[in-house]
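This is the structure I have questions about; it appears just below.
Every protein chain except one is present and positioned as in the full complex.
Naming follows writing order (A and B), and every chain is counted from residue 1.
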């Protein structure tokens, strides 16, 4: 994942594949080439148990396999163009065959290891959106009920809607959002079923002796009469929709969701309910008073005569008073309570992303490590200033300081501060299944008073500039597609 | 139609740049189609002023020729023999269209026919306000990149 703002001290989740194709560490030629994201399926196939396919009969490649980290697999060599040689043809054919074999896999498990989820798209459709509680977020969009929660995955996915009355069937079940259900189906963790009857038939009301009734309902065909086990293709047709469709998710958002999940992040749909309240006004008032006392030269515009020099003639003993008179153009000053409208359209935070951590509970989410908006490269232009301000304004105040990992005050930390910004958000740009991540932050160059340094007495023997990170911010424009349509 | 002054000025800027900074020789400015300029009263204007000249060393080698060189272990003589290049001067603030680019190519008359599978190329000289000039090859067709 191109979370290039992640400092190296924060240990990435163990599961992150180091050679994830979307990861670009720097922009030299080799990386750009490697970034073409073409994988060598031959090596991959051989890294899978049982050689992925060959060997032990037709069904061998259809077995459930343990997880293989991408790091164990290296990409193969590639050529500039066809030489028309047999060797080249053969290598390609071997790769293609390996690909064919690996991808012919059928998701299959014993019932003990396979979660079953029932598709009830309309079950919570009538619930009002207004009185949602943080524990029951997005309940109208929860369309799959899990028979039972099994395994690690459900620790961060699905919600039991505690607020629902106990006579509602499925009240005690964990309900999945469409992206969660589709991701679990893809992983081979969830058997998705289309009920042939009402929800009462699947989840009998609690008056019945639970479990017993269902036993009776099952014919000799096992569960098949209760409902059809659905295919991956069917799951896509049910869960992928347009922006705003209830109980569906756009394909670009799903692809970003699943890529983050594969990389080991925990992901939750964004909601204003999950954001902390802005810092109280008293603090800023106090700060404002303090700044007035300590620095009489505030940033308020000064009076300049219509004619004559900007800097009044006179004797100056410090740069500060000179620069103060030179400052003509008002500069952006970040504020904890911005007066921006709520974001609209694609440039809206879609997901909260958490680094994997012990003790994570889905019902009591911590503050997210990242906020991500997802846009379609083909239908979205580069955001204009208003869109970007609204998007950043919707994220919480996160000034650069030691707590936010951007060092302390002082010139030595200037680049860290600029890089961190006062607010930040990640935009995932999705072009037909290829995703690039760009980080945007609210920076305030006006907050860095470089001229104050000119008045400081040079330390004997010391270098005047402690510019140990003169590179400045990373180019944010990597991989971004131009706004041309 | 005569060319507007700014195009003529642009051409002279590039001419000087080629001559003084890049040591080109045999420089020539062109404002009419060559075949037409022989007949005094029947001159056809080029879509834009063009320049021809000889760079001090070879600027472009087709990737297939690169491969051939490596195969035959030829010395670098072929590689270094310069060829006459066509240059189209443009300013960075200009916009252009595919149609205009096609017209420039169609107005190019090469002294000898192109080899099989090769197409016309020209050097686009892009001038910026500070008189910086950058040069890009533009090929009239799908031409694979050079291997380095």
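We adopt the following convention: a contact is a pair of C-beta atoms (placed from the backbone, for glycine too) under 8 Å apart; a residue touches a chain by one contact, two chains touch by 3 or more.
Rule of thumb we're sticking to: contacts and distances are computed from a predicted model.
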UniProt name of the unshown chain, from "tRNA-splicing endonuclease subunit Sen34", "RNA polymerase B", "Trafficking protein particle complex subunit" or "Geranylgeranyl transferase type-2 subunit alpha"? "tRNA-splicing endonuclease subunit Sen34"
Pick out which of A:262, A:362 or A:453 touches the chain that's been left out of the picture. A:262
The missing chain sits against chain B at residues 22, 55, 59-60, 90-99, 101-102, 123-124, 126, 134-148
Omitted-chain footprint on chain A covers residues 15, 17, 19-22, 27, 29, 32-33, 35-41, 44, 48-50, 52, 56-60, 62-71, 73, 78-82, 88, 91-92, 95-96, 99-100, 102-114, 116, 183, 185-188, 190-192, 194, 196, 221-222, 224, 228-234, 236-238, 240-242, 245, 248, 250-251, 255, 258-259, 262-264, 377-378, 429-436, 479-482, 484-485
